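A single protein chain has been omitted; all remaining protein chains appear in their positions.
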Amino acid sequence: MERTGFTYDFPRDSLLSVGDLNPLDVQMIFERARHHFDAARHNEENTRTLAGLTQIHLFFENSTRTQASFEIAARRLGADVVNFIPGNASISKGESLNDTALTLAAMRSDILVVRHRAAGAAAHFARVTGVPTINAGDGAHEHPTQALLDAFTLARRWGGIGGKRILIVGDILHSRVARSNISLLNLLHADVRLCGPATLLPADADRWGVSVFHDIDEALEGCDAVMALRIQKERMTGKLTPSDREFATLWGLTHQRLERAAQDCLIMHPGPINRGVEIDEALADDLDRTVILEQVESGVAVRSAILELVTGRAPNQSIADMRTHDVDDRRDEA
Amino acid sequence: MERTGFTYDFPRDSLLSVGDLNPLDVQMIFERARHHFDAARHNEENTRTLAGLTQIHLFFENSTRTQASFEIAARRLGADVVNFIPGNASISKGESLNDTALTLAAMRSDILVVRHRAAGAAAHFARVTGVPTINAGDGAHEHPTQALLDAFTLARRWGGIGGKRILIVGDILHSRVARSNISLLNLLHADVRLCGPATLLPADADRWGVSVFHDIDEALEGCDAVMALRIQKERMTGKLTPSDREFATLWGLTHQRLERAAQDCLIMHPGPINRGVEIDEALADDLDRTVILEQVESGVAVRSAILELVTGRAPNQSIADMRTHDVDDRRDEA
Partner (left out) sequence: MERTGFTYDFPRDSLLSVGDLNPLDVQMIFERARHHFDAARHNEENTRTLAGLTQIHLFFENSTRTQASFEIAARRLGADVVNFIPGNASISKGESLNDTALTLAAMRSDILVVRHRAAGAAAHFARVTGVPTINAGDGAHEHPTQALLDAFTLARRWGGIGGKRILIVGDILHSRVARSNISLLNLLHADVRLCGPATLLPADADRWGVSVFHDIDEALEGCDAVMALRIQKERMTGKLTPSDREFATLWGLTHQRLERAAQDCLIMHPGPINRGVEIDEALADDLDRTVILEQVESGVAVRSAILELVTGRAPNQSIADMRTHDVDDRRDEA
């Protein structure tokens, strides 16, 4: 690959959808995340790159883990974090979302982190407020930081994602994690496979540039990584969806099943796991295989990087060395 | 106006009631708030004037916006904020308020911010603890920081409040916002008018030094600003109070109604708005008229100023230039 000499600045002031990113953006996030990942492992002191900034968390949907990850990422870099707990009354009335957004912007917040059950909510906040906004999950639509931390975990292990065979198992249809991962893995030229109950697979999955399998053993053939999605118990009550036990039998990951995968196939899960359902106990605890905690660790590092990049606070926020085709990708999008 | 040469230090270590303030105090708050307002607009770095101080929030009544405003104001200036979520069990027993207050004081907190449904609660905390205390709303009694941010918003627009005609519309009877605003606007020599359903106006309103109107169109005549109060839906269920629709018809603000007001009459609301009730959609979104978001912005600035002043942390916390009659006011109170 030939390298060009000019520089590239991170061009976004929000992170709303994986679809907004080009490979160069991802590369910048990963490079900075790598710095944070290593610094944390070596207990290095953080530079307070976000000092003086106020980050407001708007978690209309509860998520202890994601919220803690964003809070730790921000505070370590010196930002003030305010957990704005949306009043229940206000949420129920659709029209007041706008007013909430504008109110927060008027308080001069520097970063919004938004989780909401409606697709497009984070984008709406970003548009209405003009404040840098991170989508921490919007309905069944997107969860871009989860996809980035997943891909970062793999890229750090492998050096790169391109050409790797990655299987996503479970309720693809309702999963924003799946949606964002498919989009990002495609962008990075992975070979993406989906598998799960027929009722929980999208009807037009073949148009997403992925291969669809109904048989898990077939799907696992030669895989370099498997991402198990979390079973959303609240959705698993209908007639068309399997019970926990059925799911475990038909799609649950075990050591035995993995024999058809690549020899050092990695097991991922966004957490928290339903042990014995998506992944059996023995495999979940097999630290040669599962990188679930490494995903959590990567989560803080990737979010740290994103917060710095969208606020223009990353040191040397530009890359001088790029591949030619990445630049072309960028031009196509621009 | 003649100016005297000696200095005046902010004489309060709490802010419990507008009634405690004299015009000089208000002037000091506004001057310092003006500094913070401008600094935030220009993204200037804050000086950490409250560094090392611990501010405890005691919101017995929930209020996401007010709490966030105080939290942002404090953190930006370097204070640590601890949200003390009062245990439900303790609240129900009246006698334990004292113990809660004393416990917090024993933890060596430097500032208490108290919201409670009982009139006098914040004053009680201040008295029992000896800790600088800000009243963030006590029952139907007072909400002094709201009144100060409202008046600051107008003073910043107009240069001063004196002689301006300001109408307050809605449920005056139960509103601490109204009560504090009337008190402050009177202090600043505004011409204050009240209007609303007869059942929601105080019986002795004429003794408050204001004019009372039952007809909104008459009340609006020549007004320089209108403050719409938030309809408290939970109180609007009785026989004597109007429905949303009735309220909108009889007292709701519209462009048409405003034709009788002064040409550049400003529209205020403490938020969150019930759109289509207190203010109609078109007017709420008319940024030439409404200063609702500017009120929010002013809120952080005014609270920053107050926190600095009650803790003695405002730089140059004294005014060398005062009007003679202001000094007399102070002597009367001392």
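So that you can tell them apart, the chains are marked A and B in the order they are listed, and the count of residues begins at 1 in each.
We adopt the following convention: a contact is a pair of C-beta atoms (placed from the backbone, for glycine too) under 8 Å apart; a residue touches a chain by one contact, two chains touch by 3 or more.
Treat the numbers as computed from the prediction; the structure is a model and nothing was measured.
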Touch criterion as defined above, residue of A:Glu71, A:Asp110, A:Asp138 or A:Glu308 at the omitted chain: A:Glu71
Touch with the omitted chain, as defined above, among B:Pro23, B:Pro86 or B:Gly276: B:Pro86
Residue of A:Leu102, A:Val128, A:Val212 or A:Ile273 touching the missing chain in the full complex: A:Ile273
Which residue of B:Asn46, B:Ser63 or B:Ser96 touches the chain not shown here: B:Ser96
Residues belonging to chain A that touch the chain removed from view: 40-41, 45-46, 62, 64-65, 68-69, 71-72, 75-76, 271-273, 275, 293-294, 296-297, 299-300
Hidden partner chain, residues of chain B it touches: 52, 54, 56, 80, 82, 84-87, 90, 95-96, 99-100, 102-109
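The rule we apply is simple: only the chains that are shown with their structure count from here on.
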Chain centre separation in whole Å, for chain B relative to chain A (CA means): 42
